[in-house]
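With one protein chain withheld, the remaining protein chains of the complex are depicted in position.
Labels for the chains are A and B, by order of writing; each one numbers its residues from 1.
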Amino acid sequence: MTAEAAPEITARSVPALGKRFFARWLDELLLGSALLLAWLLFLYAVGDGRGTIDGALWGLAALVVVVAALYNQVWLTAAEGASVGKRTAGIKVLDRETGLPLGLGRTVARELLSPLAVTALKDELGQGLHDKVVGSVVVRDAWRQPELVAGDAAAARAALADVSPTPGSRKPDPILIAENISRTFGGLVAVDVDHLEIQRGVITALIGPNGAGKTTLFNLLTSFDQPTTGTKAFNGETIDDVPAHKIANYGMVRTFQLTKSLSKMSVLENMKLGATDQKGEGMLSALFTPLWSAQDKEIEERADELLARFNLDHMRDEFAGTLSGGQRKLLEMARALMVRPSLVMLDEPMAGVNPALKQSLLDHVKGLRDQGMTVVFVEHDMDMVQDISDWVVVMAEGRVIAEGPPTSISDNQAVVDAYLGAHHDSALDLGDDS
Amino acid sequence: MDWGGILDNTLRGLIGEQFIYFALAAIGLNIHFGYAGLLNFGQAVFMAAGAYGLSIMVVTYDWSFWAGVGMGLIVFPAVLALILGVPTLRLRADYLAIVTIATAEMFRLIARSPRYDWLTGSSDGHGGFATRFYELSPFDPGERYFFGLFIGNQFFVVLVGWAALVVVVTLVWALIRSPWGRVLKAIREDEDAARSLGKNAYFYKMQALMLGGMIGALGGMLRAIGTQSAQPQNFITDVTFFAWVALILGGAGKIMGPVVGAALLYGLINFTDGLLRQLVEEGFISESVMDGTQVGQVRFLLIGVGLVALAALRPQGLFGNKEEMALDDR
Partner (left out) sequence: MGTLVVLGALLTLWTAPAGAQDDNETVVGGTIRIRAAEPDKENTPVEGVEITISTIDGTEVGTAVTDETGAWRLVLPDGGEYIAELDQSTLPEGVPLRDPERATLDFNINAGSSRNVLFPLGEIVGPESDTIQIVQLTIDGIKLGMIIAMSAIGLSLIYGTTGLVNFAHGEMVTFGAMTAYILSQYGLLGGLIGGDFAIQLIIAGLLTFVLAAVAGGLFNELVWKRLRKRGASLISMLVVSIGFSIMFRYIMLFQFGGRVRRYRDYQIQDTIDLKYFSITPKDIFIIVFSTIILIGVGLALQRTRIGKAMRAVADNRDLAESSGIDVEKVIRTVWIAGGGLAGIGGVLFGLTETVGWEMGFRLLLLMFAGVTLGGLGTAYGALLGSLVVGVFIQTSTLFIPTDMKNVGALLILAVILLIRPQGLLGRAERIG
């Protein structure tokens, strides 16, 4: 690690603070006692303690602890949920005093968390993000994604020209920042990344031997798994406590190593699912077709366009389960684009794809960058990495051991060592397609 | 041999009240399993929520019939779905299966415990809560209707049941063809994929659990009204399996699957039941092989055999499409 000052990730939402406060250490204790006391509550409710004073006291105590213990599961979800509606309008409405999203449980939150919250809000205002203070609420333009700016390979590489090829190096315009992220399973440290920045508008390849923690890192960055420590920010905002299903709304979408095509749905249905903020996705509004039919038609048109672009239009009405492996990869990528992402994270997009389709997949990945999207992908095939990536990040044993432009990677000593540790044949055989 | 009696019985199974209760329960399960991929093995408890929701409100708390209907149809199943869903819906599908089947047993233990006699009427259950319902019947309780298949009150229940069935089927059809239904199916196919595309899988699963539970509760409530009693033994775990067989028989994930399945199931059960009883009575089957009480047990045995055979050999249902089933890559 270099000694230069790290850009702090300060803009953290208040639920994040609250949740961390409770989750990290109080939770274990509280949940443990909740279990015990809930049991006592049950005993006293149905048992011989019914109607006695201490029965009631025990019950009350149990209730308090249970509520406290469920705090981050229930209450925070509720508070966040209240802001979801506003999200569609592209704004987030915060209480000025507490900086909390307006909604359920606001009063409770104010009492509990205001000292922490005010500091957090000051930090946020200090960042000068699109904030507008109106009366007692802050209307914060947090959800607006920056416009995509069309790019190309030359521009992408030029932007990274001055970046030092060392692990954890700072980028001029990072879209995604991970700070001190670690994840342990039992005693095993799967991921331990000090600092990682992903440059906007660039194709970044993530490589490393099997078990290096690439997929786990993907899971951590997209909230599919919770890190043991660390924090991460997307477009300058923390996403530590954003659940996986909300990540897509931020403009970050991922695919999976084992392709997840929805077999018993048609290719078109797969595509239409990808669109976010659909009016017909509410259970009640679903019953009133006029509410959503127009939007559905638009989505269908967009899906058809993408299908044509990915050469899947002839399979439009077939079950996705009938597609070949390569076609599924294409479908998954196309479906991800329905989200209108600014960052696309592809977990082994080329695995199991026949050579004919591989080229077309490669072109599509390049096409994403040329439209201004940022791409991060995991890959084993070094030729391919050399061909399409603008920047390469190498992981081994959970750590980032090297970073740099693709040309510099194959003669990096740390990389050679890492791969030699796993394979005894040749230094340049970075392939590992098991 | 009284073939006429057996035929009447079979017909009653195909379109009668038993068919309606279980068709509704199976439609609920279809939402759970067929569309959202939830393994609910406690549909009997949702049915019981409908039955007891009504009977407890009317008998124990003296509420009006219609208020009881509201509680049994909406509040009880919704609360039950929360209790079952909150701990399990974030986890692998098996956990819901375990918790629901455990809850079914818990319900049975609590409902028949003398300690809660004041609330549930213990093993005798409740009765006399449906008077208001039968007051509305335009049919003469002493007469027989519909080719003599049903007596007046029965016929009223059957008619109301059919109306409810039509409404529910239409509702499910409308929901499943909407984007909401699309999300649900996506969650059934792969929850992580749905989440990566911005769908709150947990929330949708909870909605599905509630909706399916409410439809099941409607079935249970009609059953309580039809039999004019809410008793624990009407809602034992095995009742759930009847609904499951109906669902798999007709085909999960199809709008009409559970309806067709329930009709076939009850047609078949009533037919074999009647036939066996006749055979025992006429002495074709000797007492040492099977007596009258054992005929009832044979029906459960057949349900077990049916579940095994269907799930192992034709998981797509009797009329399902084998190719579609083969797409299932799990």
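Operating definition for what follows: a residue touches a chain if its C-beta (ideal position, glycine included) is under 8 Å from a C-beta of that chain, and two chains touch if they have at least 3 such contacts.
Being a predicted model, the structure only gives us computed values, none of them experimental.
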| item | value |
| --- | --- |
| Listed residues A:215, A:327 or A:342, member touching the removed chain | A:215 |
| Contact with the hidden chain (one of B:11, B:74, B:93 or B:275) | B:93 |
| Residue numbers in chain B that touch the chain omitted from display | 37, 39, 41, 83, 86-88, 90-91, 93-95, 97-99, 101-103, 105-106, 109-110, 113-115, 117, 192, 238, 241, 244, 248, 288, 290, 293-294, 297-298, 300-301, 303-312, 315, 328, 330 |
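Here is the rule we use: only the chains that are shown with their structure count from here on.
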| item | value |
| --- | --- |
| Partner chain A, residues of chain B touching it in the complex | 115, 171, 174-175, 178-183, 185-186, 188-190, 192-201, 207, 211, 253, 324, 326-329 |
| Sites on chain A touched by chain B in the complex | 46, 222, 224, 243-249, 253-256, 260-265, 269-270, 272-274, 276, 278-283, 285-287, 289, 292, 296, 319, 321-322, 335-336, 338-339 |
